[in-house]
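Complex shown without one protein chain; remaining protein chains in place.
Going in written order, the chains are labelled A and B, and every chain counts its residues from 1.
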Amino acid sequence: MSARFRRLVETDRPQVSLTVDGVSVTALAGDTLMVAMLTNGDALRSSEFSDLEPTDGRRAGFCLMGACQDCWVWTAQGERLRACSTPVQGGMEISTHQPEATWATIA
Amino acid sequence: MTQIHQSDVAIIGGGLMGCSAALFLRQRGMSVTLLETDKVGRQASGTNFGNVRRQGRPIFQLPLANRAIRIWRDSPQLLGADVEYLQSGHIRVCFRNRPENIGKMEEYAALAREEGLDLELMSANALREKFPWLGPDVLAGSYSATDGHANPRLAAPAFARAAARLGASIVEDTKIVHAEKVGEDFRLTAEDGRQFAAPILLITAGAWAGKIAGWFGEEIPLTPRAPTMSVTEPVPYAIAPAVGVMTPDEVETVYFRQVARGNIVLGGSTRAQSYPDDYRSYVLPQNTMTQFQHLRRLAPALANLQVIRVWSGIEGYTDDALPIMGPSAKVSGLFHAFGFSGSGFQIGPGVGETMAELIATGATDIPLEHYAVTRFAK
Partner (left out) sequence: MGDHRVIIVGAGPAGVRAAQAVVRAGLRPIVIDEAARAGGQIYRRPPENFQRDHEALYGTEAARARAIHEDFAALLPHIDYRPETLVWNVAEGHVWAAHEGETQAIPYDALIVCSGASDRVAPIKGWQAAGCYSLGGAQIALKAQGCAIGHRVIFLGSGPLLYLAAAQYVKAGAEVAAVLDTSPFWLRVKAAPKLAAMPGLLWQGMKLLGDLKRAGVPVLTGVTPVEIEGDTQSGVSGVTVRHKGAVKHFAGDAVAMGWHVKPEAQIADLARATFAFDPATRQWLPQTDADGRAGNALYLGGDGARVLGARSAEVTGELAAMAALADLGLTVDADRRRWLLAEKANYATFAKGLAQAFPWPHELVAAIPDEAIVCRCEAVTAANLRASVNTAHAQEANRAKAFSRVGMGRCQGRYCGHASAEIIAAARSVSLEKTGRLRGQAPIKPIPVSLKRNDL
């Protein structure tokens, strides 16, 4: 999985570590969670409606200013974080999958 | 003078009751003109929670509810449209601070069984085993496997389109400002001067109906209220039944259901005032907050979810929270079906079919005595 974002400037910052879907990745202090994830991967989450709309798939945010709400990711505890407006912190455990997928389905 | 539009039945009010009545009247061969101030199904019928729930209704209402459930089940064929009806169950729970409700649930279940509604009473542990997202504050519950939910935004318009296909005249954006009986006909005048006439008039105008009935000398007090509704982001579909709380305290009456696409619709807690004259209703943020508070008791697993939208609508409440349904006590040919007091969605199609039967044949087997307009007559 290649990086989507490319760092151009301001690279002289201390490193921080976090996990994304259990994999340890390195970001820079001052990154948003979105930049932390997209300099290590190419998406943040998947559309909920990929099965209804086959052309819809993985998502990597859109507006970067907290307006489009396309970049919500999840903590290990199931809290939502808007990746474009959340500063990365060392030790974060982030999931790109909705935790509610584990709820029991009742027939 | 403009031409008068004549039909066998005129209906004022294009909610679920009016639209389904129009469809069933056409099925019985009567010509119908339905008059709606705005667009069909936009207020109480389009903004409610979408519960297709029989349990919890007064026992004497179950024959009507049973009639309605058959129509909901047939709705794809009847309407030629998917109104997202799911017969996926309904759970009614009571909170730990109201243990007296267990006895009431048992009593209700026994009576409901006689009306053909089977309810399974469940202990807290049994409930949480089957529905793990219920919270520790839930003491017991009553499960109805054959209740469910549907999409209110789609239902009334789908009935209107089906009625129109059978030849009903669905007239939107038409506010009736005057109605009177002239000879054998009711004569209705719209704001822009258009006139409609019919020997039978059915008022299904929800919160606006009291005013219209008043034109015929029937003073019926209706309180316009506004439900507190919210919806979450979509999450994987996992919650089949609609879930609600049985409680005498309005602030605790919260409920939720998950639609097949994944969003969870949240409803209940304190209602706000609504403003029928201005065609406006507003969600009060303090009510949204108490709704969240009590939903966290009901299903703590929902706490992490994001609410992406809130809405309300205009509902007409009677003083005893029962509808007015049946013939007028004062004017022959005049019929009422309104004042459903926030509980009309499930029975809606049954109301339409019953009113059509009553109008076309003069009688119905559905017991209507509890809904008589005379209980409010001065």
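The rule we apply is simple: a contact is a pair of C-beta atoms (placed from the backbone, for glycine too) under 8 Å apart; a residue touches a chain by one contact, two chains touch by 3 or more.
Everything numeric in this text was worked out from a predicted model, so none of it was measured.
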{"item": "Residue among B:Glu36, B:Glu233 or B:Glu252 touching the omitted chain", "value": "B:Glu233"}
{"item": "Contact with the hidden chain (one of B:Lys104, B:His178 or B:Arg309)", "value": "B:Arg309"}
{"item": "Sites on chain A contacted by the missing partner chain, in the whole complex", "value": "4-13, 29-32, 35, 39, 42-43, 47, 49-50, 52-70, 72, 79-80, 84-85, 87"}
{"item": "On chain B, residues whose C-beta touches the chain left out of the figure", "value": "39, 46, 81, 153-154, 157, 161, 232-233, 266, 282-286, 288-289, 292-293, 295-296, 302-311"}
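The rule is simple: only the chains that are shown with their structure count from here on.
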{"item": "Complex interface listing, chain B residues touching chain A", "value": "89, 130-133, 233-241, 261-262, 301, 304-306, 308"}
{"item": "Chain A - residues contacting chain B, complex", "value": "48-49, 52, 69, 72, 77-80, 98-101, 103-107"}
